[in-house]
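Please read the structure below before turning to the comments.
Here the complex is missing one protein chain, while the rest keep their positions.
Per-chain residue numbering starts at 1, and chain names A, B and C are given in the order in which the chains are listed.
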Amino acid sequence: MSEYQRPIRLGMVGGGNDAFIGAVHRIAARIDGQFELIAGALSSTSDKAQASGQALGLAPDRTYDDFRAMAIREARLKEGIEAVAIVTPNHVHMAAAREFLKRGIHVICDKPLTSTLADARKMAQAVEKSDALFVLTHNYTGYPLIRQAREMVANGVLGDIRVVQVEYPQDWLTEAQPEDNKQAGWRTDPARSGAGGSTGDIGTHAFNLACFVTGLTPESLCADIQSFVEGRQVDDNAHVMLRFEEGARGMLWCSQVAPGNENALKLRVYGSNGGIEWEQETPNVMRYTPFGEPTRLLTRAGAGAAGQPSHLTRTPGGHPEGYLEGFANIYLETAACIRAKRSGHVMQEQKTLPGLKEGAMGMKFIDACVRSSARNAAWISLK
Amino acid sequence: MSEYQRPIRLGMVGGGNDAFIGAVHRIAARIDGQFELIAGALSSTSDKAQASGQALGLAPDRTYDDFRAMAIREARLKEGIEAVAIVTPNHVHMAAAREFLKRGIHVICDKPLTSTLADARKMAQAVEKSDALFVLTHNYTGYPLIRQAREMVANGVLGDIRVVQVEYPQDWLTEAQPEDNKQAGWRTDPARSGAGGSTGDIGTHAFNLACFVTGLTPESLCADIQSFVEGRQVDDNAHVMLRFEEGARGMLWCSQVAPGNENALKLRVYGSNGGIEWEQETPNVMRYTPFGEPTRLLTRAGAGAAGQPSHLTRTPGGHPEGYLEGFANIYLETAACIRAKRSGHVMQEQKTLPGLKEGAMGMKFIDACVRSSARNAAWISLK
Amino acid sequence: MSEYQRPIRLGMVGGGNDAFIGAVHRIAARIDGQFELIAGALSSTSDKAQASGQALGLAPDRTYDDFRAMAIREARLKEGIEAVAIVTPNHVHMAAAREFLKRGIHVICDKPLTSTLADARKMAQAVEKSDALFVLTHNYTGYPLIRQAREMVANGVLGDIRVVQVEYPQDWLTEAQPEDNKQAGWRTDPARSGAGGSTGDIGTHAFNLACFVTGLTPESLCADIQSFVEGRQVDDNAHVMLRFEEGARGMLWCSQVAPGNENALKLRVYGSNGGIEWEQETPNVMRYTPFGEPTRLLTRAGAGAAGQPSHLTRTPGGHPEGYLEGFANIYLETAACIRAKRSGHVMQEQKTLPGLKEGAMGMKFIDACVRSSARNAAWISLK
Partner (left out) sequence: MSEYQRPIRLGMVGGGNDAFIGAVHRIAARIDGQFELIAGALSSTSDKAQASGQALGLAPDRTYDDFRAMAIREARLKEGIEAVAIVTPNHVHMAAAREFLKRGIHVICDKPLTSTLADARKMAQAVEKSDALFVLTHNYTGYPLIRQAREMVANGVLGDIRVVQVEYPQDWLTEAQPEDNKQAGWRTDPARSGAGGSTGDIGTHAFNLACFVTGLTPESLCADIQSFVEGRQVDDNAHVMLRFEEGARGMLWCSQVAPGNENALKLRVYGSNGGIEWEQETPNVMRYTPFGEPTRLLTRAGAGAAGQPSHLTRTPGGHPEGYLEGFANIYLETAACIRAKRSGHVMQEQKTLPGLKEGAMGMKFIDACVRSSARNAAWISLK
């Protein structure tokens, strides 16, 4: 067995039974055989931590109820974890990541970066001081067609970018959520989620995707955010106008109260020479229109897929890959970077993977939305 | 032959050879046999007026090169025109309409109302002083599914309206237009078109449609408008945030520089109980989602079309009706109102038909977009 | 007024109050101002004929209750009709058409040609003996994108045609129809409709469209036809396999018992170099795939519309035209042929317009389906 192929030893913080995103991270880590989950602090409640670890087949002595204890011990073990996935509510991200980063354990952290700007600054320090990798799972950047879109823009296929329309509507918070909805619970609690509701949970994804594909530098935004459901403490809908340094303008809409939308992230980019349109719910096709010519349907791994990185696609065109595969692509590239790091190399992919910089920009985005809206949609700088 | 069925005698101002919207009005007037075009001042250039009149089969003595002369003479003729369609560039609307209105001739005027706010005020006076009808062809309100959408909102099917997303992207002005493009010519000339470019030409349609369907009262807007093509004197892209008195919020995007979009007017309305989505390019279907249930595809004249006015549909479901039929519905209802007026009645339809009020609101919209953008996207009242 | 522009004087047989297809023909004749309806034998019931004529504004002395009387008198009048639209149930087509054809009055006849093969032969004789035009309204050939598709095939863009998939599902006869459904009434009565049910009513359209676009010569078919609804006397579903002389193979499915389908005519053609796909319910777009390249979305009057005849399109791309405009294109080209005939010319369009040949082939199609099915889906020659 080649060193390259040995699965990377992975731990997880958060993601106990019933958590949504923890299970997603585990599948994403497992699907390509690049990681093996061997340790976890899956819950801060001891009983639940044990039960969750057992359900996942973790050894009892690799099941923790405290992430700091896990970091300390795993760092000392000869076969300790090499990387950790942090999938807790947002307010725990920083403290957890710091413990692993300072011990040289690579961190794969769910977004947004943290729940507060103060935490974000501490996270930045921790990342900068560490030699370990820090990857933030802005998973939508993992879709092959999104990579192709980024390539097309970078290569000037669309000409000068003028207009960026991005939206991310959902409907699951249309009504006040039941007390026992674990997902809705922490996501609508500002103490655990942060000041942003929809802006933090999904707006950051939309904002990140727009920046990732266009390569533009956000200059400022103005926002009008709302909490339509009575008693809700965070925003559930946000209207945002964007300005980019290069002259392009954009709109961003995120909502969790738009009935009929499940997870309808959509990006449209228009330049002087052409336009592209892509929707996350049908991620295997992208519309591309060279100005003055018929629209082309570019497909994943299909004809016209020249710009797609072949290592991010597992099946031929027409065999739909979806959310989990896109998410797994972040893990796949992270694995390649970790392996490269072992032998002292830095891979090109490392620049593409979302990390601290993207996380910090996401935090600025949330903060700017909240502050802009409080000032009647005044423009707030993002620099 | 019943009095009801005798076609209404129609004249036209503007719409000479090669004009786009004049031909559309003529088809819309003709398709249901409710109007007969018998007179025209189709161009202010005498030769062209004659040639255009001849091509349309108008009698030479009913072919004018001056709308005022036409209004004076037709008003005196025993069998003079009963109604006139005004399809000139925007800056002529007011002066032309005034001549016919003051002589009791019904006016069907293309949008926007006028090219300036000053003209809009004069138009208002002319309409208010006249006993004749004044209809503004916000033709997209004529689509049967748009009528059903309006009914659904009015009947509370969607609950309290929270979010209104409307957009109207096109791509035909992506590049600087050739000198000889007649359409682009006056539409991008502020002297003839007005201060708004895309805002006036298509933004007013989008704004009108959002108001028509939701019945909400616009309170204010903030806008960031651009002229991306060098040398263009009017906006070719506009990002707008909307607030409604009832508490709903909205976004409006119009663009004429979005490659891949032909005429992609799209309206989405979300309330506390459900959402609807409709696109003009596929106007025979509307998505309706009662919150918590699967999305329904409502079709024109299909199952679930209960709320559609049967007099606005000509064929069974699955036999697509389009832009011209939607436009014709405005003419059809105008004809009914004119016939009712003859016998001293006012029809219910008259309240639905777009007219002075909608035109004035459209002018406010353009003006507010321009002023807001000049003040760095400050909120401007629409009251 | 130029001779060219004077509307052609039109009469109508059938199409009284409540008839579906009669109203469609009238709109199609009127929309472009090329015809004026001035006479009619709208019903064979005298009272209904009068009432229907009055509702349409026909003069009482041009309202007949007998098509033969109408043909005789109109042929003698100085300003008698020049053309007649025959929109009766199928079993009346032949007798009515014959009366007008033999008096030199052009005939525009609804499809299928007749209700029996014997009648079809008589119709052929009548057409061949007459100098007048005979047009059969296979209206789906009037769609601009269908014309482009035909051009593409003819020009070899798709290479050698191999596979033709055509289908025409509806659902309106899913249940036994109520006694008082006028449409269902005659269409499911073999005495009035002919031996074919769905095969005659819609299968002929599908078959005609496949032949029109591909230009292939049908060689034989085998069919399995069914009457799923108890008591129904004609087929309501048909499965057909097709062979063409040039070597291509095809499948045709028509059904009136397929819930969820309104009028879902769809054609797909695949050749050695590419494929096209078009659906009648969204007629303004066609998918075209050059083999090995991304699929293109060709739109009516949009980019890539080079092959579309400009005289068959009334509005720019993105302004959807539909069923009525497609139907009207048949009338528009008929008008051009009639005008050309006046001055002794034959227009190119006359070869494109569906007529006797297509009608005869449609009759063969119905007959072959019925006979093949009776012989356990044996192959029946179409030559």
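Convention: a contact is a pair of C-beta atoms (placed from the backbone, for glycine too) under 8 Å apart; a residue touches a chain by one contact, two chains touch by 3 or more.
What you see is a predicted model; the values in this text were computed from it and never measured.
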item: Which residue of C:Ala149, C:Ala258, C:Val285 or C:Leu382 touches the chain not shown here; value: C:Ala258
item: Contact residue for the chain not shown (choose from A:Ile27, A:Ala75, A:Leu117 or A:Ala340); value: A:Ile27
item: Full-complex contact with the absent chain, from B:Arg296, B:Lys341 or B:Arg371; value: B:Arg296
item: Given A:Leu42, A:Leu56 or A:Ala195, the one touching the chain that is not displayed; value: A:Leu56
item: For chain C, residues in touch with the removed chain; value: 162-163, 165, 167, 171, 174-175, 222, 224, 226, 228, 237, 239, 241, 243, 249-251, 253, 255, 257-261, 268, 270-277, 287-291, 295, 376-377, 379
item: Interface with the undisplayed chain - residues on chain B; value: 287-288, 292-299, 302-304
item: Hidden partner interface residues of chain A, rising order; value: 1-2, 5-7, 20, 23-24, 26-27, 30-33, 54-59, 170, 172, 261-264, 280-284, 299, 302, 314-325
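The rule we apply is simple: only the chains that are shown with their structure count from here on.
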item: Innermost chain, taking as reference the mean of every protein Cα atom displayed; value: B
item: Same vs different contact residues, chain B with chain C, by half of numbers used; value: same
item: Chain A on chain B, rotation in degrees - Cα superposition, rounded to nearest 5; value: 180
item: Chain at maximum distance from chain B, centres defined as averaged CA atoms; value: A
item: CA centroid of chain A to CA centroid of chain B, Å; value: 43
item: Multi-chain contact sites of chain A, meaning residues that touch two or more partners; value: 287-288, 295
